[in-house]
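All protein chains but one are shown in place.
Read from first to last, the chains carry the letters A, B and C; within each, the first residue is number 1.
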Amino acid sequence: MGIGHVRYPTAGSSNHAEAQPFYVNSPYGIVFAHNGNLINTAELLQFMDQTAHRHINTSSDSELLLNIFADNLQKTGKFRINEEDIFNAIRDLMQQCKGAYACVAMLAGFGIIAFRDPHGIRPVGLASRAAAGGQGKDYLFASESVVADASGFTDWEDVKPGEAVIITRSSVSRRQVGHGAAFAPDIFEYVYFARPDSVLDGISVYRSRMAMGDALADEVERVLREKQLSVDVVIPVPDTSRVAALNLAQKLNVPYREGFIKNRYVGRTFIMPGQQMRRKNVRRKLNAMALEFANKNVLIVDDSIVRGTTSKEIIQMAKDVGAKKVIVASCAPPIRYSNVYGIDMPSRMELVAHNKSTEEIAEAIGADLVIFQTLPDLISSVRQFNTDISTFDCSVFTGEYVTGGVDEDYLAGLERLRADNVKAKAIVGGLGPLEGKGGGGVAERPNGASGAASDDIEVTSSESKNGADTVGLHNSWKL
Amino acid sequence: MGIGHVRYPTAGSSNHAEAQPFYVNSPYGIVFAHNGNLINTAELLQFMDQTAHRHINTSSDSELLLNIFADNLQKTGKFRINEEDIFNAIRDLMQQCKGAYACVAMLAGFGIIAFRDPHGIRPVGLASRAAAGGQGKDYLFASESVVADASGFTDWEDVKPGEAVIITRSSVSRRQVGHGAAFAPDIFEYVYFARPDSVLDGISVYRSRMAMGDALADEVERVLREKQLSVDVVIPVPDTSRVAALNLAQKLNVPYREGFIKNRYVGRTFIMPGQQMRRKNVRRKLNAMALEFANKNVLIVDDSIVRGTTSKEIIQMAKDVGAKKVIVASCAPPIRYSNVYGIDMPSRMELVAHNKSTEEIAEAIGADLVIFQTLPDLISSVRQFNTDISTFDCSVFTGEYVTGGVDEDYLAGLERLRADNVKAKAIVGGLGPLEGKGGGGVAERPNGASGAASDDIEVTSSESKNGADTVGLHNSWKL
Amino acid sequence: MGIGHVRYPTAGSSNHAEAQPFYVNSPYGIVFAHNGNLINTAELLQFMDQTAHRHINTSSDSELLLNIFADNLQKTGKFRINEEDIFNAIRDLMQQCKGAYACVAMLAGFGIIAFRDPHGIRPVGLASRAAAGGQGKDYLFASESVVADASGFTDWEDVKPGEAVIITRSSVSRRQVGHGAAFAPDIFEYVYFARPDSVLDGISVYRSRMAMGDALADEVERVLREKQLSVDVVIPVPDTSRVAALNLAQKLNVPYREGFIKNRYVGRTFIMPGQQMRRKNVRRKLNAMALEFANKNVLIVDDSIVRGTTSKEIIQMAKDVGAKKVIVASCAPPIRYSNVYGIDMPSRMELVAHNKSTEEIAEAIGADLVIFQTLPDLISSVRQFNTDISTFDCSVFTGEYVTGGVDEDYLAGLERLRADNVKAKAIVGGLGPLEGKGGGGVAERPNGASGAASDDIEVTSSESKNGADTVGLHNSWKL
Partner (left out) sequence: MGIGHVRYPTAGSSNHAEAQPFYVNSPYGIVFAHNGNLINTAELLQFMDQTAHRHINTSSDSELLLNIFADNLQKTGKFRINEEDIFNAIRDLMQQCKGAYACVAMLAGFGIIAFRDPHGIRPVGLASRAAAGGQGKDYLFASESVVADASGFTDWEDVKPGEAVIITRSSVSRRQVGHGAAFAPDIFEYVYFARPDSVLDGISVYRSRMAMGDALADEVERVLREKQLSVDVVIPVPDTSRVAALNLAQKLNVPYREGFIKNRYVGRTFIMPGQQMRRKNVRRKLNAMALEFANKNVLIVDDSIVRGTTSKEIIQMAKDVGAKKVIVASCAPPIRYSNVYGIDMPSRMELVAHNKSTEEIAEAIGADLVIFQTLPDLISSVRQFNTDISTFDCSVFTGEYVTGGVDEDYLAGLERLRADNVKAKAIVGGLGPLEGKGGGGVAERPNGASGAASDDIEVTSSESKNGADTVGLHNSWKL
């Protein structure tokens, strides 16, 4: 048995202390990792202190989740717990914890466990393969199906919203323990976050992006007609938007060209702080081929527009090499609200679309025109492949949060903390594979998050929630 | 003034000792870096020992080149040398050293220097920008023009074959010091090695690859007609072959699809030794989208086929997800001979095309059909953009080496050493930028060498030329 | 508040996992460090598993002690515990745990705690100083009084056997919670282990060593008279035996000379494995000055004889530079039994005195004569300075263990484990200071343990108790 967790390769002692998985030795010995974000941490911390008497050493909500789980198990008071006890502990946890959480755990001498919040906001699934010796099976939990593919595991199945799965040496048990919540996976996984070759909740990310390209083509055609404009070439911002851009180009019957060359060596390890460095970074990462831009009306396709910094720089690069008109098409609607479920988007004030009309956005990023996917089109691009899903969390577009509990107070508090923590930040992605030495899985998850090409989004399951000076577990304690 | 050099991020003391730049303090203090490979090192080593009395501490031919240069300068016996002396020293060096070499140097208290072998096999050029203070100019030498672009330098000019350039605080002097050799740049730079957004010797790599796609389209059409076959889709092997594949698809009027998804996180830092690991590596790096392959005749476009390992694995992946027929088109002709000019290709025995017909190659890699670009088509795809170049070094396709001096004895010796050094190997790409702390330039050069996607080629300017146990400069000496 | 613990500067993952202090977050958050060794760990581990349901991740008995303490606190079930609860938890712990243990702990948001086993085998005390701001006091717990001296703390008091001390922001509370056991501090602290400038349980180590020298002088005089021998010079083995040797020489009225020169640069960081290396190591560490040995009857004074390896080498060195006769006087009686209370002596078979007469020991180490302190003399040398102490643990000399529970089975088991763990061994000295960044205190404790000069003894509070492959807390878990 083993457990791993993907982190951004950042440095700093605060990060080290919050590295997952977390461990508690009482009761039984539990190791735990989590992708997502809780929204009622204040209440849970109070419970920890006053009722559970468990010391929370960091500001990671993953540590908090683990201790809620541990406390629920401890209440059984049993010498040896059974699966029933574990299902009950998770059932209770789901009533206590609000937010998005896809979790994996190991219980000493017992087995491995996964569960997913009742809304199923963040993904997690399982797969299996024949064991090396020939007898029995190996099992794997992971955030995305590609992890299973890469390691030779098959028969991928999603853990269902509100479901818990327990795998011991002798059995696989699954049970629905969280009830009454609408299934609402985060639609942003399909737009940008998940790897295109993953299948999440039965929907191929690749196919959904093709569909986004098709739908966006109709919108582009409509708007161009309205504006009496035409485009000579479709150029994707590599790498995330290629799939959609290709379909869009084919549907519009406009040539598709690889007009931006990406420097593969200025990567995420090179993310620089500050706006100015970010600009320079874009120029180091992408190069515009004059041949494809000069004297043309260019349609640049991106997956989404977040801060607008990258878009602005890319548009300027296109103009620098002679583009006549630069029109930007976004596979996603305008992002106007914070993500509170584990994707580390900037705060509302930093979002270029916040409180801006489409025209104002175009002006802000220097485009001649910006065309956004409509939300209904985005939803149907994804939903058509699994109509069992009735809703998606679309809060970054609408400001409506599926879990409730996210009001103006909450968001203002979040933004205050974010500002405080700007230096201490450093972040934790989704779940890696449980298998082997974690080699293949390290950095598997945040696959599409290639900053420069698609506006800077960082992935987190647990922001530093307060400005306190937390330090490494093995070094000292904030007592 | 500063100097930097790109290396593969490998570990090991042997590598450390051979890290460029090299330094000698006598005469004057010279710092030196080199891209390429010499072919008369045995003779030069003897000269060093018996005539120049200079100790060569490593098996790097860059150290050798530096010492030839140093010896030529030392012969002047002058307190202060001038540009004439330097031009003469390089002129003599070009008569002494056979092979490919693009070099940069710094001379203490004097200036920076670049020169390029008389055949101009490896590239190097210069660019300038306004100095930070507003007065005067900054200058930069680099292997490829993209380095200048990324750092805000403009007015890129190639250093000419046999030319030396000396830049001091007050002047830029250029002189043709090597004569009588045919200009013959390495055509493989255009096929695979250079970044697509570079311009080498007046030829846009991007345009040359588009032309390769167009020319290959004709050949594909001819062969398919002959074989009475048709293809349903064109799929590039990311990332190098995209540009050519897109043109090819458009000319054939066949849909172009991004059928392979690349995992950006299993990179070069993850290169594993051994054939079996290499196979597993391909599967970790690429994923085939069943949707694009199932029940189709697929035309996979790659830049070239070297060992065939990657091709074989890619073809198998395509079949695993349901491809009906898999046809491979290569932008380059069959590679049947070693590269001795600084690109670290495998030895002849390991080349899948060595001593094989096209049909045998197809069988070896499991393809239903392989279609190669013809050499005349390849040459004209590149040459059409600068007809001043009358020849290219095409030795990996033809076995004819432009410098002479590469006979069966030489090659057999090379292969013996390579086998000995397999563990110690590593090493050293082209030249990085001189600017800043070398940050941006680190790993700039070996830009397209993304192993899994395009057969494993490694870049080297200086293989370990013997099996001796060499160690780090600062630690001990092989005296 | 802070806590630190002294470790030998050894490497290896196993050590890292067992590095103190240990931490549990439930209940309340407790950080814990311990000096000593438990002898009923098997029984306690079973209790942990079956009753307390606490996972023990390493084979350190310090982790076990912490969890016994934590379990006792947890049983209160209180939101906020008080001093009474803590005293009760320690009282219960003292009934559960057999062996030697001097412990310090921090309780989150509450204060710092120290306690000492009912026999008071290992030392711990407290001191105070004016707080930096001028108001209130700083407190410090440490194993030895010298730590207080070095950091400007005064008013050193020993924690009494069976006593617990709780220091909060507002108060210092002390209570006798363990009862009915004879006070029996380890006499070996005075012989070798403690720093000479420490005062332990009211007894100056320095004075006790002077007294050992005086008493040994009488014994030496008696034996020499009996054997009709005389000595020309007294030479100490630096550094531990200097104090006793000087008194001995003065009482015998024989010249005292610094005949062995110690190389201060081949230190503990240079401890080499294996008998042969140990021999070489002695020669690197000490050099015999021929002038002081040649043609003389030499009396070499050492604190004790353990393995005999060092003694043998030292005697040979003396003979090599011309000593006529080499007589060895030991400040302690023959060591014939294992230490099970936290001093990492070799197993019985490795002790040169085990099952040997004095004559046989002399022969084994190559001495012309060996003279041992008698046990009554040793005891009275120490006890005269605090006659309130009626007994000492002298088990390494007598085989009688003050705690009971150490029978042949236990010792055989211990030796089996020791053999298994020879590679994994490391480990862990006494307690360092709580103050500052722990700088001053690092390595404060094992002050006299200078291997080469005084036979290799290593200090441990917790041997690896089984051969299991344990790994670092932050890396993985032995579940």
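The rule is simple: a contact is a pair of C-beta atoms (placed from the backbone, for glycine too) under 8 Å apart; a residue touches a chain by one contact, two chains touch by 3 or more.
Being a predicted model, the structure only gives us computed values, none of them experimental.
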Chains still shown that are in contact with the chain withheld from the display: B, C
Residue, one of C:Met1, C:Leu45, C:Ala150 or C:Leu375, that touches the chain absent here: C:Ala150
Option touching the unshown chain, where C:Leu291, C:Met349 or C:Ala412 are the choices: C:Leu291
Interface with the undisplayed chain - residues on subunit B: 1-2, 19, 23-31, 50-57, 67, 70, 74, 78-79, 106-109, 473-474, 476-477, 479
Residues in subunit C touching the chain absent from view: 146, 149-150, 195-197, 204, 206-207, 239, 242-243, 246, 250, 255-258, 261-267, 283-284, 287, 289, 291, 440, 442-444, 447, 450
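To be clear about the criterion, only the chains that are shown with their structure count from here on.
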Chain groups still in contact once subunit A is set aside, others held in place: B | C
Far-end chain from subunit C, centres as C-alpha averages: B
Rounded Å distance between subunit A and subunit B, as computed from the means of their C-alpha atoms: 38
For subunit A paired with subunit C, centre-to-centre distance based on mean C-alpha positions, whole Å: 54
Subunit B and subunit C: spacing of chain centres that average the CA atoms, whole Å: 64
Touching two or more other chains - residues of subunit C: none
